[in-house]
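With one protein chain withheld, the remaining protein chains of the complex are depicted in position.
Chain naming follows the written order as A and B, and within any one chain the residues start at number 1.
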């Protein structure tokens, strides 16, 4: 199978509201950044383009169609779209390269979640007959999961606060982050609960923005002469939608994806995990068997800013960045979708 | 299946959104409230887009330069619609046309009225009929409809290429 290289990545600032900007205005500056990193003119200079977005975030059908206006798609281009996080657009692009129909690909994800109420919008992701009519929002479902873990003794509230404190501290070094700061576990635990047992800081913020990446075969990356990181493994798995059928204190699908991606085949210097709630980072770290030697979410992770539909791609991008900057030799990126970590993607990146 | 089998439930979905038009469309709407149609010119291919979205879809580059357009236009194509539009009180049949305003290189959709339906044709010249200025808002509905004007037809090859000064005697 052909080796895949990540060559460029950029993410916009995570903003609570991108104000008047529309999809095209959100996407274009981010695309410009990745094109410039490689020295490309526009999407005509790659073999394939794939994006991830969700119509319901903006509240208009065919949001991705407007995105095509940002690409310079004249003459027509090879292009596809997933109604998923752009990490899955990355997955589709990798298959395209592996089958030899492309040597390079542009991937982007974008979201303007601020126009709606994201946790409520995502309640309509649930079974349309039994659960969606109950309007159970994502925060409440995550709270159920956290409660299970606490009552079982699998975590303490202090463990959750420690995740948040580290995220805020790490985010101080991330100019794109929405929430950053020096805050102690004690201070966090003194805050009131929001949706018990979750406190507001246990939940990721809602952010507007976009992220983009360029990948290629290793040969193409060499021709471009740009620093790159190799994706040595990538896999994703879904599990039951029925929360009652799942062990919510574990992430079986993450374990499976990690095994298939070869996470355990070497040391993990850095891991970027898509954990929208503090306790979920602990579930994921355990499922990935990450130890003391792994720096978890050095960017602050999505607790510091969550670009719905792009955050998964950003996790891969953040690991890529640390590898090409020499901070890490091998890292793991994770993306998630669905209520309580239903669907998980794991990628392993290594230095060239 | 027994007669009392449940084959459906009503589960209405209400979601509220604070919709934003985008930076470039917002500028367009501000000018429209003042009774003016504006487009944006692409710095790459020089084509003028209306309504502007902040990018040239052909080149994929940002557009900034604002261009004031005429409210005279040419019919690029049209359809006579015999069914109602959900949520629009308009009575069928009505004509929906793709219109290119003078000075622009792309068509937009609007109503064509005050005309003989059977005589509407591609290349026909039309002009905006505006609401009373006191009713103007941030909306394309400031123009009630377009109606035919007494100017010679535009040859098909020229549609979408007219200058803002227009067509006919002065062109």
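General remarks:
Everything that follows uses one rule, which is that a contact is a pair of C-beta atoms (placed from the backbone, for glycine too) under 8 Å apart; a residue touches a chain by one contact, two chains touch by 3 or more.
Quick note on the criterion: contacts and distances are computed from a predicted model.
Its record in UniProt calls the unshown chain "Thiolase domain-containing protein", which is the match among "Putative ABC transport system ATP-binding protein", "2Fe-2S ferredoxin", "Thiolase domain-containing protein" or "Carbohydrate ABC transporter permease".
For the chain missing from the display, the contacting residue among A:237, A:279 or A:334 is A:237, taking the whole complex into account. Interface note: of A:6, A:28, A:54 or A:349, the residue touching the hidden chain in the full complex is A:54.
Checked against the full complex, the one of B:36, B:79 or B:158 touching the unshown chain is B:79.
Contacts to the hidden chain, counted on chain A, fall at residues 1, 49, 54-56, 59-62, 64-65, 68-69, 71, 73-84, 88, 91-92, 94-96, 98-101, 121-122, 124-129, 132, 235-242, 252-253, 256, 337-339, 342-343.
In the full complex, chain B makes contact with the omitted chain through residues 1, 7-8, 13, 19, 21, 25, 29, 45, 47-49, 51, 56-58, 76-88, 93, 96-98, 105-107, 109-111, 122, 138-141, 143, 156, 160.
One rule holds in what follows: only the chains that are shown with their structure count from here on.
Once the centre of each chain is set as its mean CA position, chain A and chain B turn out to be 38 Å apart. Across the complex, chain A is touched by residues 9, 11, 13, 15-26, 53-55, 57-62 of chain B. Interface residues of chain A, counted against chain B in their complex, comprise 19-25, 28, 31, 42-43, 56, 58-60, 66, 68-74, 112, 114-117, 120-121, 124, 128-129, 132-133.
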